[in-house]
Structure formats: C-alpha cells, structure tokens
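Just one protein chain is left out here, and the rest sit where they should.
And now, chain A:
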Amino acid sequence: MNILEVEQLSKKFVLHLRGGLNLPILRHIELRVAAGECIALVGASGSGKSSLLRTIYGNYRAESGSIRLRNGQDMVDILQSSPREIITLRRHVMAYASQFLRVIPRVSTLELVAQPLTDQGIDTQTAMKRAAEILLELNLPKHLHALPPATFSGGEQQRVNLARAFVGQHPLILLDEPTASLDGHNATAVKNRILHAKKTGRAVLAVFHDPDLVAQVADRQYSIPSLSEHAS
C-alpha cells in the first residue's frame, strides 16, 4: 500500500530580486513510498534532496506534477490542498524533521515534544508521558525535559526535533539528515526509531549523510535526477 506517490514533480525558484532569474530545483521526480518502507534520497549536494522533502511537506510550492499522500482511504494531492488542509495533514498524516530545531522561546522541551500529540487532540497528561518516553529513548535525560532547548547542543536540539517527528505516529515521516550532528551512540537510537517506525507500518523518506545507516535502514535508494546546469 502506497503512502506517498510523487509524479512528474517539477519545482523552480523564480528570483524576482535577481531580475526574474529562473532556478530549476527539481525536474520530473517520480517516487513511491509504501507503508513499512524506508527510502533513502541520494544525490550530490545541491541536487534538491532537502527541497523535495520540503515540497512534499507543503513548505515549498511546485509548478507542476502531483504529490499524493494517503489519508485513510483517499489519496490527496498536497499541491492542490488549501493551507488548512495541509495543516490537518501535517497534524495527522505526515511529520517532518529538518536539520535544525526552530525553538519557541521559553517553551520547555517536554512541551515542545508533546505538542504534536496535543494538536492531535490527545490529552495533555498522556501527551507529556509519551513525550518523556520518546525523549528518553533518544538519550535526552529527564533533567533536560523541563528546559527550553535554546541552550542545548546541536546534537541535543536535533534529537528534540526528531522526537517531535516520531512522537505523533504519523504514517509518513520525512527526515532531513537525522544523524548529521549525532555521535555513534545517539545515531543508533535514531536508527532504532526508524526501524520501529517501519515495523509499525509507517513510511520513512529520508536524506542520510551516513552510508552505513542507509545500508541498515533503507529498503531502496532514490537518486534525484540531475538537472542541466544552465538557468533558463
């Protein structure tokens, strides 16, 4: 059962401040991800891996193609969805962890991680409990939970970000270099979360910088077709 179907997706940036310069980012992307599967996005730096994740998440627009996402029995096209529909899909269907955490001033780590659950309508107490569990699994000890993550190290912030992406049990998880600032011990914790997500029938689409991790968690690799260099 496919969770995600990307067809003929093309995306470019039009830079109006640079005289309307056209910057093609993605061209004719064809990609399918099934439940229980992990696909690794590969390609040279600048090939559009992160942009593809962002476009699927609705963070970027695209001018052509479709991105169909399973929502229960239906497949909905992200590119045709209204902002409110995308918010609902983000709440229940897809989660995304970028490389960097966007902290909210004065909000504790625990609250930050519980938020995707309370957004789903889960009561605060249960949400806090599950948030604490996933933080511990990702090696973030209890004494850090009450602190806002603004002062955390890069690796700690990245794991807070990943905890937010994993906690909501979304059918599709998008990860951008999830282990980029992690040591071996913490990368293993992330690997276990990905394997667990697969085992529970969820789909993972990720950019990895570590080939060993790809070998351990990915079922397939998808190589982003290269663009011609010239800007039109």
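Rule of thumb we're sticking to: contacts are C-beta pairs under 8 Å (C-beta built on N, C-alpha and C of every residue); 3 or more make two chains touch, one makes a residue touch a chain; residues count from 1.
The working rule: contacts and distances are computed from a predicted model.
Participant: According to its UniProt entry, is the unseen chain "Error-prone repair protein ImuA", "Peptidase S8", "Amino acid ABC transporter permease" or "Phosphonate C-P lyase system protein PhnK"?
Facilitator: Not shown, but named in UniProt as "Phosphonate C-P lyase system protein PhnK".
Participant: From the list A:10, A:66, A:99 or A:118, pick the residue that touches the absent chain.
Facilitator: A:118
Participant: Touch as defined at the start, partner being the missing chain; which of A:27, A:49, A:92 or A:170 qualifies?
Facilitator: If we include the chain that is not displayed, A:92 is the one touching it.
Participant: Return the single residue from A:1, A:15, A:44 or A:215 that touches the missing chain.
Facilitator: Missing-chain contact among the listed residues: A:15.
Participant: Could I get the residues of chain A that touch the absent chain, sorted low to high?
Facilitator: Looking at chain A, the ones touching the missing chain are residues 13-17, 54, 58-61, 71, 83-88, 92, 102, 104-107, 118-119.
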